[in-house]
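Submitted below is the structure of interest, expressed as structure tokens.
Heads up, one of the protein chains got dropped from this complex, but the rest are sitting where they should.
For clarity, chains are labelled A and B in written order, and residue numbers in each chain start from 1.
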Amino acid sequence: MLAAILVLALLGLALGLGLGLAARFLRVEGNPLVEEVTAMMPGSQCGQCGFPGCGPAAEAMVAGKAPVTCCPPGGRALAEALAAKLGVSVDLSGMVDKPPAVAFVNEALCIGCTRCFKRCPTDAIVGAAKQIHAVVADACTGCEQCVDVCPTACLEMRPIRPTLDTWYWSRPTPGYC
Amino acid sequence: MRLFSIRGGIHPDPCKQATEGLATVSLPLPGRLYIPLQQHIGAPANPIIKIGQRVLKGQRLADSQGHISAPVHAPTSGKIKKIANYPALHPSGLTVRTILLEADGRDEAVDPTPCADPLALAPGEIARRVGEAGVVGMGGATFPSAVKLNLGNRYRLQRLVINGAECEPYLTCDDRLMQEQPAEVIDGIRIMMHALGVGEALVAIEQNKPRAIRRLREAAGIDPRVRILPVPTRYPMGSEKHLVQALTGRETPARGLTADLGVVVHNPATARAVSQAVRHGRPLIERIVTVTGGAIAQPHNLQAPIGAPIQALIDHCGGFTEAPARLLNGGPMMGQAIPDLGAPVVKGSNGVLALSRAEVQGRAQSPCIRCARCVQACPCGLLPLEMAARARKGDLDGAARYGLLDCISCGSCAYVCPAHIPLVQWFSYARGELTARQRKQHKQEEIKRLAAARGERMERQQREKREALARRKAAAGTPTVETAEEAAP
Partner (left out) sequence: MNGIPEVQHGPHIHDSSQVGRIMRLVMLALLPATLAGLALFGWPAVYLFLLTTLAAVAAEAACLRMAGKPVRPFLADGSALLTGWLLAMTLPPWAPWWVGVVGALIAIVIGKQVFGGIGQNPFNPAMVARVALLISFPLELTTWVAPTPLWSSAAPGPIEALAITFGGGQGQIDAVTSATVLGHVKTELGRGVGLEQALAGSYGLGDLFLGQVAGSLGETSALLLLLGGLLLIATRVIRWHIPLAMLGALALLAGLFHLMDPGRYADPLVHLLSGATLLGAFFIATDPASSPVTVRGQLLFGAGCGALVFVIRTWAGYPEGVAFAVLLMNALTPLIDHYLRPRIYGRDRKGAPLTYAEEETP
């Protein structure tokens, strides 16, 4: 009996020591997971998640401080991929994919103040001071920062319409299951 | 000749008795024709006419753009009213740029440019004339035929296969064409053989069309190079990959063409259009459309001009006897829903089906019981139940691993499913999602690049500012008011 207690106690001590040493000498510097998650993010630094950019958002998600559903431009697809990567379960039923939209300048109202294109993270707005601006749709990520700063409210988000090339059948309704 | 078997497949009731014995009738010319600029795979055609211009029947209205495209011609004489977006013959209900032609009733044609001896032309010249005539695959795929006829330049071709299978239930347009104009079809076949540089043509016709087989055999005569072959009646025998397998025993490699096997496949109506284009100098401006189904009063095979509104065809067939449960462009297996009766007949429209409720037999969906009938029915050796289960869970990559991208969407699996699960819609949705995600991925990479470029630009500007400042300071030698600006971010 005594032998058993002794053996188990020694075993416990030895293993605990081993773990401590491993934690000290074998630790991985930094968290490569954060870099991988950052690479998966849209990268436009739009700030809709509430964090200053995609990198900080990735850090927060890896640390568990932010849900994987926090990125609206990434939508459902990104949330699923992040959930798979971080090994968390996520309830996507409440997540509605915001239809992708691009900004559009109402030329009648634009005063050429240049505030919007200074803000645009991808330089999708072209124009100069005192000249009417226009949005290059292909470069617009839909982050809406320009809409926030426009003083004359001449910017609005317009949903991207499907074309004959991009349209596809919707998900079938699963019947009664 | 020895035939090979294909896997899977189904035997739906052919339902062709309403129209297979009826001679083709011509649709009276509608007052207005709506000619889409895109009726083919590839880039849309570019209009070369002006609003208000008077055009003649057969006159070119729009030029092809790029390598894979086709021109569009006037089906009758009249005035160009406008070029605008108009409902497309597409289930999405979206519009397509369309030329609206107001017919003047005179049906005056341009002088055709016939050729007395097409077989004396160079193969490349034949392909060029076929392209100029706007001929595209008329079995429904609408691939520009000129491009296909030029495949001899890139592939070693041995034979031409004419796909006269018409395996979809209800459709009889190819059957009637082969019975009524066998000489033109054979002529087109010979011209295509010359263009492709092949020595053999196999005309495959399902065994349920004995009259077509007989008429074509008579028209082909003793020519040993053109052989008429009855093939077993089975869906999807008309799938070109499976037809070639049945005839040659070889499977088209995945992601490849039948040309990899030395075979090019064309539809009989395309063959006739080639004959019309090359021998008679007439462009593709009309086609036979089977209008049938339980909800149509008098089913017919109609010879209709391209651009005729679907409503006109239905009216000529007596209208609906009841509200149709389905209104389809094509056959009941792979046909697409028609969203608007004003949408026009296009080069690939082989049928207008108005199915009654009784014919559709729609039932409520229930969960999959894994009975594996879909696996038995699949002609491509896929596991539809697994692909659909993964698509449902959102595991699109998993579905792709199970062969989603190899699916030909024939619908055999959904036809036999006892739980009435819309399998093919799951696959269409999943493929669409995958493509959309890829596009999004590309856009994201592009955005990252743009954001990085902007970051660089900002940094560069800051750097230049600092350098300019430093130079000014060095020149002045004393600290200036600018220091305050330098301190501010």
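By our rule, a contact is a pair of C-beta atoms (placed from the backbone, for glycine too) under 8 Å apart; a residue touches a chain by one contact, two chains touch by 3 or more.
These figures come from a predicted structure and were not determined experimentally.
Within the set B:Leu56, B:Ala183 or B:Leu341, the residue that contacts the chain not displayed is B:Leu341.
Screening B:Ala84, B:Ala122, B:Ala297 or B:Ala372 for touch with the missing chain picks out B:Ala372. What chain B contributes to its contact with the hidden chain is residues 7, 10, 12, 91, 93, 158-159, 169, 200, 241-242, 245, 248, 250-256, 260-262, 320, 323-328, 332-341, 353, 355, 359-364, 366-373, 375-376, 379-383, 385-386, 403, 406, 411, 414-420, 422, 424-425, 428.
In this text, only the chains that are shown with their structure count from here on.
Annotation: 39 Å between the Cα-based centres of chain A and chain B. Partner chain B is touched in their complex by these residues of chain A: 42-45, 76-77, 80, 120-124, 138-139, 141, 162-164, 166-172, 174-177. Those residues of chain B that touch chain A in the shared complex are 38, 88, 90-92, 94, 96, 364-367, 392, 394, 420-422, 425-426, 428-429, 431-433, 435-437, 439-440, 443-444, 446-448, 450-451, 453-454, 457.
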